[in-house]
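Here's the structure, in structure tokens; my notes come after.
Apart from one protein chain that is not included, each protein chain of the complex appears where it belongs.
Labels run A and B following the written order; every chain starts at residue 1.
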Amino acid sequence: MGFKHKDIIALRDLTKEDIELLISTAESMREINSRDIKKVPTLRGKTIINLFYESSTRTRTSFEIAAKRLSADTVNISPSTSSATKGETLADTALNLLAMKPDIIVMRHAVSGSHYFLSKKIPCSIINAGDGAHEHPSQGLLDMLTIKDKFGRLDGLKVAIVGDITHSRVARSDIQGLTKMGSHVFLAGPPTMVPPGVEKLGNVTVCPTMKEAIQDADVVIMLRIQQERQGKTLMPNAREYSRYFGLNPENLKLAKPDAMVMHPGPINRGVEMSSYVVDGDQSHILKQVENGVAVRMAMLYHVCGGELAE
Amino acid sequence: MATEGTVILDGAGVKRALTRIAHEILEKNKGVGGLVLVGIRTGGVHLAHELADRLAEIEGEKVPVGAVDITLYRDDIKGHAEHLPVGKTEIPFTLEGRIVVLVDDVLYTGRTIRAAMDALMDHGRPTSIQLAVLVDRGHRELPIRADFVGRNVPTSRTENIQVMFDAINKPTDVVLQK
């Protein structure tokens, strides 16, 4: 037992045991976040670069706090998209950063798979903070931790994921992680937002309507709908989307009485979720944010595990 | 679990040692007032609970018991091929103004104790920290000394000392492995 990966790019690349270890470490890390002195010396002297090609206050802040609580030094870099397209290639940017001897690069990038590309170029650890529509492993892990907090297990749960599956890296990480851990994932969304073959990713069922997905669900994960997709080819508008794929107190009754509701944020109140649900008793959205720090501490800790044993 | 080696302290011996340590703690601190026990994961936690039971038998009052995991405070963290799993630290009470008796099974280089003290300090400012160990095997690398020792066992660095516990985490015996 032990974590043998230099990078964490996708939950697809991790085993069930890897995921269990990360979740268990996150559970231990949580204690630090409840202290007066929220800091341990573990990663003292380590340098972590947060390289965010897409803006994300939430994820970047969460990674930064996680790093600081482990005593690592952090630097945030957000190359503006325009200068990145005009000038330096990703590989050159990374090689330049590498010359400053970071131990971990946490990167968000709009192109799926760019972390694998980078991983072949540079020896330091790479953590994926979201790549295109591919994966968002820290979100997947924190979702699993939040679910485990409530049910004590992930095995045998019915988890509904509703929304734009095609463009969602959160959905892919949730599907990869949850199905590995024994949950049964039910998907619903307009067929324009459900990608082909998604049911082959694991124990996944694609439902024709939202109702069938959330019926008797233990967990309902609502995905953010990109407002900019309105009026284009994927859906008529937010109003109609909300009517058929929005979560409200009425349709939430279809789920189990103690079902938990989650959302990766940021939320479009009144579109994918009614405020009554966002702020309701069944909402675990802020728990997710809280768990995000612990999960990212666990990720940073384990990828920093020194030379790999050959 | 069958382990080859010499039993240097059997079950009865462990019990006697713990009872003696309990008495010494009471004597030094003049009772259990303001006293808390914090065990170092994992062996130290089991022993801390044993000591708490002894203290309760003698004084009729149960002292709080906490657990500290020192993984995140290790000074040899770079040396591991992969990082060790992190255990939970559980100190569900304040350390401010308390006398903390830190409990571990074997005292060796002192580095674990250093790490545990750093961890405790991050939880608050105790009045004092005292150290209780079942076995002191010598070879200190830091200026650290135990206040309460069950048994001093001279060892060589190639030897290993293991405190054995049964299925319900009660100490059985102490084994010296060559």
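To be clear about the criterion, contacts are C-beta pairs under 8 Å (C-beta built on N, C-alpha and C of every residue); 3 or more make two chains touch, one makes a residue touch a chain.
In this section, contacts and distances are computed from a predicted model.
Asks: What does the UniProt entry say the missing chain is called, choosing from "Putrescine-binding periplasmic protein", "Na+/H+ antiporter subunit C", "Dihydroorotase" or "ABC transporter permease"?
Replies: The chain we cannot see is recorded in UniProt as "Dihydroorotase".
Asks: Considering all chains of the complex, which shown ones does the missing chain contact?
Replies: Hidden chain, whole complex, touched shown chains: A.
Asks: One chain isn't shown here. Among A:G2, A:P41, A:P195 or A:G265, which residue touches it?
Replies: The missing chain is touched by A:P195.
Asks: Touching the absent chain in the whole complex: find that residue among A:S28, A:S114 or A:S138.
Replies: Considering all chains, including the one not shown, the answer is A:S114.
Asks: Return the single residue from A:I8, A:L97, A:A133 or A:A217 that touches the missing chain.
Replies: A:A133
Asks: Which residues does subunit A use to touch the chain missing from this display?
Replies: Its contact residues with the unshown chain are 12, 89-91, 109-114, 116-117, 131-135, 166, 169, 172, 195-198, 200-201.
Everything below uses one rule, namely that only the chains that are shown with their structure count from here on.
Asks: Give every residue of subunit B touching subunit A within the complex, in rising order.
Replies: It comes out as residues 69, 71-74, 77-90, 118-119, 122-124.
Asks: Given the complex with subunit B, which residues does subunit A contribute to the contact?
Replies: Where subunit A meets subunit B, its residues are 1-4, 21, 24-25, 27-29, 31-32, 35-37, 39-42, 70, 298, 301-302, 304-309.
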